[in-house]
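The complex appears here minus one protein chain, its other protein chains still in place.
Lettered A, B and C in written order, each chain numbered from 1.
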Amino acid sequence: MTESQIVLEAKGITKQFPGVLASDNVNFDLRKGEIHALLGENGAGKSTLMNLIYGLHRPDKGEIIVNGKTIDIHSPNDSIAAGIGMVHQHFMLIPVFTVAENVMLGDEETKRGSLDRISVAKKINEISKQYGLDVDPNALVGPLPVGIQQRVEIVKTLYRNAEIVILDEPTAVLTPQEAEDLFRIMRDLTTRGVSIIFITHKLKEVLAVADRITVMRAGRVINTVKPSETDSAQLANMMVGRQVILTVDKKDHEAENEILKVEGLTVRDQRDLETVHNVSFSVRGGEVFGIAGVQGNGQTELSEALTGLRSPTSGTVTIDGKDLTGKPPRVITESGLAHIPEDRQRHGLVLSYTVADNMALCDYYHPPFSSRGVIQPKALDENSRKLISAFDVRTPSPFVNAGKLSGGNQQKVIVARELSRDNVKLVIANQPTRGLDVGSIEYIHSEIIKMRDRGVAVLLISAELDEIMALSDRIAVMYRGQIVAVVETKKTTREQLGLWMAGAHVQSA
Amino acid sequence: MKKFYFVMALLIVASMVLSACGASAPTAEDCTKEEVFCVGLVTDVGKINDKSFNQSAWEGVQKSNTDGVADVVQFIETADAKDYAKNISQFGDAGYDVIVTVGFGLGEATAAAAATYPAIRFIGVDQFQAATVPGVSGLNFPEDNAGFLVGALAAAMSQSNKIGAVCGTDVVPPVWRFGEGYKAGAAYADGLNGTTTEVFVVYHSDVGFDKTFTDPEWGAQTAKSMMDQGADAIFGCGGLTGNGAVTAAAQAGAYGIGVDTDQYLTLPEAAPRMLSSAMKLITPGVADLVAATKDGSIADGNVFGAAGYAPFHDLDGDVPAEVKTMMEEINAGLLDGSIKTGVSPVKP
Amino acid sequence: MQEEKQSNSLTRQILQSISNAGLVPFLAILTAVVLGGIIIAFVGGNPFLAYRGLIEGSFGSTKALSETAVWATPYIFAGLAVALAFKGGLFNIGAEGQLAVGAVFSALIGYALPEWLGVDLPTIIHLPLAILVGMLMGGLWAGIVGWLKAYTGGHEVINTIMMNYIALNTTSFLLNGIMKDRSPTNVIARTPLIADSARMPAIFDGLRVHWGFILALLVAFFIWWLLNKTTLGFEIRTVGLNPDAAQYAGINVKRTIILTMILSGALAGLAGAIEVTGLNYRHELGFSIGYGYDAIAIALLGKSHPLGIVLAAFLFAAMRNGATRMQFLTQMPVDLISMIQALILLFVAADAIIRYIYRIKAKGERVVLTRGWGG
Partner (left out) sequence: MDWKRFGFIALIIIVLFSVVVMVGQAKQPPLLIVTSMLATTIAVATPLTLGALSGVFCERAGVVNIGIEGMMLTAAFFGWLGGIYMFNIFHLPPSVSIGLGVFFAVLTGALMSLLHAMLSITFKVDQIIGGTVINILAVGLTGFLNRQLFFGAGSVFGGSVPSSAGVLPTIHIPITELFSSVCGTSATCLQNVQAINRVFDQKPIAMGAVLLVFLSHYILFNTRWGLRTRAVGEHPKAADTVGINVIKMRYANVIIGGMFAGLAGAYFTIESVPSFEPLLTNGRGFISLAAMIFGNWTPIGAWAASLVFGASQALLINMQIFRDVIPPQWSFLQESYIVGLTPYILTMFILTGIIGKTTPPAADGVPYEK
């Protein structure tokens, strides 16, 4: 790779948020036609840096130079004008608008005051053809699959003639195959002179696609390296700041009797679309049963149906021999379920409650936490002190609001509450480590394995294939609401699972 | 915090400076004295400037002031019915000589206050007494007579033989009497002239009690509907709601008929087409009773004020001589009792 | 030793938090009053005389104090009604209608029940029954909205507004029709007087303040206890703060929403029932106009805390009650009071304005009261 001209340079960028130094004198540069990966843990400051470059926030200090000119970025307008485009981790698309409307928003073409949808559609078709991004300009965005939505986002940047494209965690929602497809598109773009900043926390992807890698940690740039000069272990070390054990310490464990049995389960989502079709599987005590799959293939609805948050339209759910189909969450919990929910802030915690209250969120109604309908604060207090020390929750006191804790500690509050219950027979953990730092991830993984070793059945749902492979004894793959394969972890490979996740079940299953 | 004190000081100074500019209102502290004759008025739930009975009664009190009868006049608006007694006692405790209470709603509170303050004369407007209440003079009006008169007039003047009335809620007896009197009057005129007049009477009753008199937009729309059906004379009976109707009628070129006072004078927008008004003269009625209190000629029990019809003003030329004669005869008949409206005092 | 120290600092913390919580509302009131004074002066009135009238009229004598307590009684109940709903994540604009419904049915039991049964009831049965029925009807009235919210997602703000109009029309219909006082001298829309056995006695002879006022204070304490010390309160607050987490925690969210609305409506209905049994001894259309909106202001001013509500209710009661004296002294219209109250509400709601004027730093988190229309 020849050293080409620098198109974007960030110098000494510093940004202070209340309580966090999110960006600490960061220097970063991007060359024409390269893919420059920005690697780091959650909260390392990657997205903050990009938001500063894109103009969503303003840096406290530092300058941004595009094509050799220092530019003053007040809003995305300025960065768009400078040829910068960004594909956000959470797509910035309006579901009730069509593709064309989404693409033109902010840079509309009009004819006599009226939106010129036709010429925009034409332009979109041209871009689609040129870069192999197949999108229908007249389709509503809401119902499109995430892969396509991502393409719409990319089209959005190209429509604005972006020469620098920032991709923020673009593979989080993709299958390995879709990710491959994306990488192809990215390389395609670079050959046409587009420069790409690729933000991720996945080591493998970085090594596969990047021309250069910059590692960030705690708001600082640690180093910039070339993939050819490094390896996973070194990168992980830079990311976390210490040696990382990439595998989970897991002994073989004999599976016991069947705890969870799901038969013919069909579930509809809030839009009344059938997102889980006729799913059957079972989980035994002492095993971790992993459900792999790209986000949005029915895992959310499946776990909601299993935990009582949503009623299935048909099928049965049995826990330890008891039919619990469509029963409310409390009944299921009392039958031995511990549930680590997908979205900890939405479901798992009441952020403006204290840690102590949150630790009794599901158990407040029975002794010792209450007696005859009256809450016993003393019992709440004791319980929380016990759990805080047992689960190593870093909090100044049990009376601090849960919202004030870091993500990892919030998750520990949930894990502590759920796993400490006396009668747990089944753990359903949905994306238990998403967005957490490596330390918390390791801790939560070890807790899950501990439960398994104690003979508890564990259902692990995760979009992170590595996590699934590291923890599970058996793996099921979900694709479009169906379980397309169930295998023992030892007898499969990453590639095989990836194919299944992409829907290649007919040939292989 | 420094800023806080500064702002406070600034605000206080500002309010003091501004208040120094304004003249402070004269107080009623002299009312306890024998020689100072004070009149207080308590409104029904509503505003003093309601352009309706509260305001008319207050104008009566003011008239007694300009006439030199009363030395101090004052009013209190009632915001909630539970304050009736408290509001009356405000005047009672201050040693007022006459307290005027407006509206039937205050009847009980007035009777109770009359017992508490035997030295004070109470005038209850629109408070009909079944049995005489000591200390209270109830000022009432034969609204049905007034309605009867304009009803007969409207029927006689209508070209289309269709006339309308847009009223406030019929729950209020005076409104009921106006409206039903109007109907009866039209029928009476038909009897005289051998015509058949269709009478539309609409009472505005929905959405709350106090708003039925203050919904001019509704009045206007209702009047327009009636005119669509062919009505060419509209009687607006009931506060602002009626005013809206009369104004709409006048704009459409139909005859408008006002209520309470001679609305030719108070509704300039409708004046050119104002045929007459069904008058219920609260203002002179109140002023007369205040004067009667001062000279000692007042008595307990019901007093009936004047009701009649207003002059034709601009439309005098339109009204045929025989209609004028008819109106005079009917008025005389009502006054001497030879003609009865047949309207029950309250909606059955 | 350490425990003691901790509890000591806890007391101090609580005191601190009270003074913090009270500071902004206090300054809001102060600013509104000063602004009100400027307005009075601007239109040629004497603000000092007007405020003297307000204070004399509300606190100047035992009678004035009694009347202030009389005014405060329904305000406390209705303010609690709105606040309880706030705690449960619901915006009850319908206290007005629930109050009217409670009053109508309380009056019905009050005057008609002995007639229906053909016997005179003892006070010990009749009075509580009249109050309970009013409460229950207010609760049911609001419960409809709660049910619609829980099962159809219909937003409670619109539905309570609509229910206000329905209540207004329905009470008008009843008071003009089957429930109208048929005595020949009566001409207006009101019920007959309730039986003596359904009347709440006054606390002191010659003053109108009645036991309903004491009941209001007790209920305020009870609501505080309910919200903060019971599992039901925990459920209501959890649903209010995070319905998803509540569902996850096994709380029956739909039931809790309905229950919250019923409780809220019952408090508003109680306000109506107490007005009937303790003060007016009948219901009439002119009674209790606009209390529903005042209640929102009171709940906001009191920060949805029962103690705050009692204080805020007193403030509003004093202003409404003192208005008579103020009018007598200055002829300033009652609307002035509405304006000052709107300003207070403005400054309490937009506390950023007050914080800006007085340079007070924001503390704590923003309290989310409603979440758009989506529910």
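In this section, a residue touches a chain if its C-beta (ideal position, glycine included) is under 8 Å from a C-beta of that chain, and two chains touch if they have at least 3 such contacts.
Not measured: the values here are computed from a predicted model.
> Which of the visible chains would the unseen chain be in contact with across the whole complex?
A, B, C
> For the chain not shown, which residue from C:I55, C:L307 or C:A349 touches it across the whole complex?
Missing-chain contact among the listed residues: C:A349.
> Could you tell me which of B:T43, B:Q129 or B:N243 touches the chain that is not displayed?
Among B:T43, B:Q129 or B:N243, only B:N243 touches the chain that is not shown.
> Per the definition of touch given earlier, which of C:V24, C:M135 or C:V157 contacts the omitted chain?
With C:V24, C:M135 or C:V157 as choices, the missing chain is touched by C:V157.
> Considering the complete complex, identify which of A:E41, A:E101 or A:E287 is in touch with the unshown chain.
A:E101
> In the full complex, which bits of chain C touch the chain not displayed? Write them out.
39, 43-44, 91, 93, 148, 152-155, 157-159, 161-163, 165-166, 169-170, 172-173, 176, 293, 296-297, 300, 331, 333-343, 345-346, 349-350, 352-353, 366, 368-374
> Of the residues in chain A, which ones touch the absent chain?
Spelled out for chain A, the touching residues are 54, 56-57, 75-77, 80, 86, 88, 92-97, 101-102, 104-108, 110, 113-115, 156.
> At which residues does chain B meet the chain that is not included here?
Against the left-out chain, chain B lists 47-49, 51, 164, 198, 200-207, 211, 214-222, 224-226, 228-230, 240, 243-244, 247-248, 251, 268-269.
Criterion: only the chains that are shown with their structure count from here on.
> Farthest chain from chain B, going by mean C-alpha coordinates, please.
Computed centres place A farthest from chain B.
> Of all the chains shown, whose C-alpha centre falls nearest the centre of every protein C-alpha atom combined?
Chain nearest the overall C-alpha centroid, as shown: C.
> What whole-Å value do you get for the distance between chain A and chain B if each is reduced to the mean of its CA atoms?
Measuring from centre to centre gives 73 Å for this pair.
> Roughly how far is chain A from chain C, going centre to centre by Cα mean, in whole Å?
Distance between chain centres: 46 Å.
> Name, in rising order, each residue of chain B that touches chain C in their complex.
Its residues touching chain C are 1, 3-4, 7-8, 11-12, 14-15, 18-19, 21-25, 27-28, 44-45, 47-48, 74-77, 79-83, 86-87, 90-91, 94, 104-105, 107, 128-130, 171-173, 205-210, 345-346.
> Using the touch definition from the top, list the residues of chain C that touch chain B in their complex.
27, 30-31, 34-35, 37-38, 40-49, 67, 70, 165, 168-169, 172, 176, 184-185, 187-189, 275, 279-280, 284-289, 320-321, 323-325, 327-331, 333-334, 357-359
> Where on chain A is chain C touching in the complex?
307, 309, 328-330, 333, 339, 341, 343, 346-353, 357, 361-362, 364-365, 370, 373-375, 401, 403
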